[in-house]
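Complex shown without one protein chain; remaining protein chains in place.
The block that comes next holds subunit A.
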Amino acid sequence: MHTLSLKQLADGLRSKQFSSRELTQHYLKRIETHDPKLNSFITVTPEIALAQADAADARIKAGQAGPLTGVPIAQKDIFCTQGVRTSCASRMLDKFIAPYDATVVTKLHGEGGAVMLGKCNMDEFAMGSSNETSWYGPVKNPWDLTRVPGGSSGGSVAAVAALLAPVATATDTGGSIRQPAALTNLTGIKPTYGRVSRFGMIAFASSLDQGGVVARSAEDAAVVLQAMSGFDPRDSTSVERDVDDYLRDLNRPIDGLRIGLPKEYFAEGLEPAIRACVEQAVKQFEQLGAKIVEVSLPHAPLSVPTYYVVAPAEASSNLARFDGVRYGHRTESSRTLEELYKKSRGEGFGPEVQRRIMIGTYVLSHGYYDAYYLQAQKVRKLIYEDFRKVFEQCDVILGPTTTDVAFELNSKMDDPVAMYLNDIYTIAANLAGIPAMSLPCGFVGGLPVGMQLMGNFFEEARLLNVAHQYQQAQDWHRRSPAAFA
């Protein structure tokens, strides 16, 4: 059962080949057996899962099933789930039981009837690219347990890659869906900023954060994204615009599609073996009838410096809410209010979160605001303008997702800058707000390689169509790690 696509699972449930309860029990068993090796879940929720499965079975019996009814899903532990610990992988929220559901959770489990298996591990407050900053310990890559799965959605990808969940939600502020998807042979999509509600999604950098999904194919990703997307009056930056039908265009041929290759994404720093995989994919797209156009995103090399001003600035402001007073960790010993704040935050946040709060505080402080924050916002505009111009020349942009395959655990933890450079190809899409995805395109030394597709605003359907067409012609995405068969 755990190798079936979402469409096959929905068919199996509707034709009574198996019930949602049986399917859910099967996945819970797999989590129990395999997750101790991976640490991909912070909290497993078997009681909730089985209750939701029974409700789904009743809905299916009544002929009221949707495409996700009865299908198990893992939630990244950044989405608030009423009555269930929502930790954001931080000691700060270790005991936080969310008093409400995120809109994404309501849409998938309430309206959609999906079954929640549990809450996935992640980098603390989604700050990291290796899932090593989690208070609950690192997640291992199912393809090689000595390596990282990427981050920040490391638990989500490890769970799906190891077939412990059919799909998982994830979030992406600078690459946190796409980079881990690339390192674990998954298909992950970050939609246009404002497409998926941020209500109940714990904030990191509010002008960049966007929810999405990691799955084993573009088709599976399309099914879940369809259910997650839509206008939400509770999110002030949610877009009032109808959601496209992401499944309708999947089978459209891509004959005549113009694919732009930005020369900056194939420059120094890209491992030759990764480049070879992506170039091979380009050839396959040509065989499918696509036209290749060389394009340029001249300000792309400034994405990392821009991001490491904008994101920490917004984070330092967002994380000011954790004060040890209303919820979250509170220090045992404090004599004054100031000491209460300082000790609670010093104890509750890990080193990476503290670094980012300090950088953010610094770039926003008097005397540095213009040189750093204002300048970063101007360069952000230049990066956005680059994309606007390039989308006059091509329909989608293609490049590598990462410079290399998954790296070894503990190899970059003492060097924040080396860690930040993991997101060199993914950050620009967040700064501009455009949709982007990663999908498998080969292996190097037994480890997965991903390629990235970026589209114009609200062109998720086109990205999914292009990815699906590639996945009809190639089968990289069908491979799973042998140890978790």
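The working rule: contacts are C-beta pairs under 8 Å (C-beta built on N, C-alpha and C of every residue); 3 or more make two chains touch, one makes a residue touch a chain; residues count from 1.
Quick note on the criterion: contacts and distances are computed from a predicted model.
This figure omits one chain of the complex; the name its UniProt record holds, of "Aspartyl/glutamyl-tRNA(Asn/Gln) amidotransferase subunit C", "FAD-dependent oxidoreductase", "Glutaryl-CoA dehydrogenase" or "Electron transfer flavoprotein subunit beta", is "Aspartyl/glutamyl-tRNA(Asn/Gln) amidotransferase subunit C". When the omitted chain is restored, the residue from A:H34, A:R380 or A:K412 that touches it is A:R380. Summary of contacts with the chain left out: across A:T43, A:T106, A:S207 or A:Q284, the touching residue is A:S207. Shown as candidates are A:R21, A:H34, A:R216 or A:H299; the residue that touches the absent chain is A:H299.
Among A:Y265, A:F349 or A:Y425, the one in contact with the hidden chain is A:F349. Considering the full assembly, A:S316 is the residue among A:T69, A:T173, A:S316 or A:N422 that touches the omitted chain.
Counting over the whole complex, subunit A has residues 95-97, 99, 193-194, 207, 233, 236-237, 239-240, 299, 302, 304-306, 308-309, 316, 320, 323-328, 330, 334-343, 345-347, 349, 354-355, 357-363, 365, 371-372, 374-382, 384, 416-417, 420, 431-434 touching the chain that is not drawn.
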